[in-house]
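For this depiction, one protein chain was excluded, whereas all remaining protein chains were kept in their positions.
Labels for the chains are A and B, by order of writing; each one numbers its residues from 1.
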Amino acid sequence: MTHVSIKELTKVYPGSRVPSLDRLSLEIPSGELTALLGPSGCGKTTTMKMIAGLLEPTSGDVTFDGRSVLRDKPEDRGVVMVFQNYLLFPYMSVADNVGFGLKMRKIDPAEIKRRVGEMLDLVKLPDLGDRKPSALSGGQQQRVALARALIVQPNVLLLDEPLSNLDAHLRFEMRDLIRSLQQEMGITTIFVTHDQEEAVVLADRVALILDGQMKQYDRADVFYKRPVDEATARFFGGHNFIPGTSDGETFDCALGRVALPEGAALGRGKLTFRPENVRIGASTNGENTLQATIVDVIYLGTQTRLKLRVGETEVEAVVNPNEIESYRAGDELTIHMPKSTLWVI
Amino acid sequence: MSDRTKIFLLLLPAMFIIVVLFFGGLAIGLMRSFNYMPVIGLTEPDLSAYVSVFTDREFYLSFLLTFHIAFTSTLISSVLAIGAALLLRRSFVGRGIVNFLFQLNLTVPHLVGAIGMLYLFSQSGTFARLANEFGMIEKTSDFPALVFDPYAIGIILQYVWKEIPFIGVIVLANMQSIGEDYESVARSLGASKWQTFRFVLLPLIFPGVLSASVMVFAFTFGAYEIPAILGANFPAALPVLAYRKYTDVDLAARPEAMAMAIVIALLSAVMIYFYVRYSRRRIRG
Partner (left out) sequence: MRSFRVLTGAVLITWLVLPLIPLAIWSFARGWFYPDLLPKTWTLRAWDYAMSDTAGVLDSLWLTIWISVAATVLSILVGVPAGRALGMYKFRGKEIVELMILAPTIVPGIAVVLGIHSVFISLGLNNTVSGVILVHLIPTLPYMVLVMSGIFANYDPAYEAQARSLGASPLKTFWYVTLPAIRPGIIVGGLFAFLVSWSQYILTLLIGGGRVETLPLLLFNFATAGRNDITGAIGMIYILPGILILLLTAKHLSGRSGAVGGFGQI
């Protein structure tokens, strides 16, 4: 069990003026599963490599349980990184790949063989030890990479885009496997991803990094309900941003005057709410009920999106796809937005 | 036009040249080595050329010397080329110059390198003069024989000079396409720097190193002009001996020259086997 903390970590690559990572600070409690989320090139993998000791930070510090590890060599840190493309050694059998870390520690071959067998059972690949990695499917290679990392019993496990190379049906299987192994072994785990869905599905907590800087570090659901700014909200699929002024209780904007939940920001800002939180029909108490005209109906299979004109502005809403026939462009509609689903940024 | 006809016509000119000139040349050499040449009335093939070659002490000395030249040059060049490629992977002051010289060196013909070595290492060459300057030797004959010498040191030095960049460039490109992530994985799994090189990088680049080495071995075994410039008169390298036999005033020695050419060809056939085997694996890997 290791508490990882990152302090003002900065990386400027030689020959570049813009830092790839700009003063990132992060506390990762012992045994938690944390996601570093951001678009490609935002410095996530750079951060992981610095935690693993594979890259030297320009400034800042990485500590495990309060002790700086910057001077430790990568092989002495107890951190194992699993790369996105698995990087199984192509010339070794699956069993040799899994046993690699133990062989490097000069452990007795019989002992290695026993532990490799256990590990392959754990990742549900008991009979594939003799195969070459090229004979495995993507999902199997992923499991082998995971087994190869876990067998050395690391204090910290780093995963680079662990689900992104997998088919949709394998993703949930792998998600469950990673979560159960991680919980069972209590390893502090950090993974990076560019996919907000992957982050939400897998992580206890998510750190959003945009342009080399941390935007928000919270439980996954908070990013949907209380994003810190428009860029964060957009990253999580937010669509509705309506400028106006807040007095703390109401927001004055193109939609009229709408009631706000407690704790909303004051002054000029933007009202944001998720398309899936726009309800059709009037609210029971008449709060935040608006008249809208349908501009366009977009069928997306699992949902139907409506583009609505409300007063001087446009709003996007999501409705049940089975009801697509009841909506037609040009129709008038009453909608409301529960005030708990609104947020000012 | 069907695909088969198209492929046939596209390949025809190139295959014609290679079959007629290259394989034709080999076949004629093989026939003549057996004293078989119906056109000039030799219709009874025999082994006399091979008998006289394989009973000649000079041939064995020559073969051993040539093998020594090829093996030692290839081994030293490969090891140093891997070292040079490891060096060139990292940035340091002067890397650009080394890179440039590597490529420059590739374009300089072996013959020029051989003459350069002659001027550097002969007993009145640059190093002999330097040794004299520092009072280490008096007369030119005090300087150790590094060219025209029985151990072919001058020849090997020239090959090492020329082949380090050749193998180095191939290995470096090989390393760059492999990337550093495999090594990162190994480090994070607990391998030390040496273990990472030994168990990860070396196996990954080995097929590339081997296929480059095979080309070097075959070339150094069969090259004529370098041992002709830098080598001792006796024993001479096999290609030099074959050329001498072929241009001997005694035309009866020609089949012996052909027999030696066939020995060189057979050895390169073995090399081709290794090359194909490992370059295929490299493609699959």
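For this structure, a couple of remarks:
By definition in this document, a residue touches a chain if its C-beta (ideal position, glycine included) is under 8 Å from a C-beta of that chain, and two chains touch if they have at least 3 such contacts.
Remember, it's a predicted structure, so these values are computed and weren't measured experimentally.
The chain not shown here makes contact, within the complete complex, with B.
The omitted chain makes contact with just one of the residues B:Val79, B:Ala252 or B:Val276: B:Val276.
One of B:Thr55, B:Thr107 or B:Asn233 touches the chain omitted from the figure, and that residue is B:Thr107.
Chain B residues in contact with the hidden partner, per the touch definition given at the top, are 3-4, 6-7, 9-11, 13-15, 17-19, 21-32, 39, 83-84, 87, 90, 92-95, 97-98, 100-113, 115-120, 124-126, 128-130, 132-133, 140, 158, 161, 163, 165-166, 169-174, 176-177, 212, 214-216, 218-219, 221-225, 228-229, 239, 242-243, 246, 254, 257-258, 261-262, 264-265, 268-269, 271-272, 275-276.
Throughout what follows, only the chains that are shown with their structure count from here on.
Chain A and chain B have Cα centroids separated by 55 Å.
Those residues of chain A that touch chain B in the shared complex are 14, 49, 52-54, 73-75, 77, 79-81, 83, 85, 87, 89-91, 100-101, 103-105, 134, 148-149, 152, 158. For chain B in complex with chain A, the touching residues are 91, 181-182, 184-192, 195, 199-200, 203-204, 284-285.
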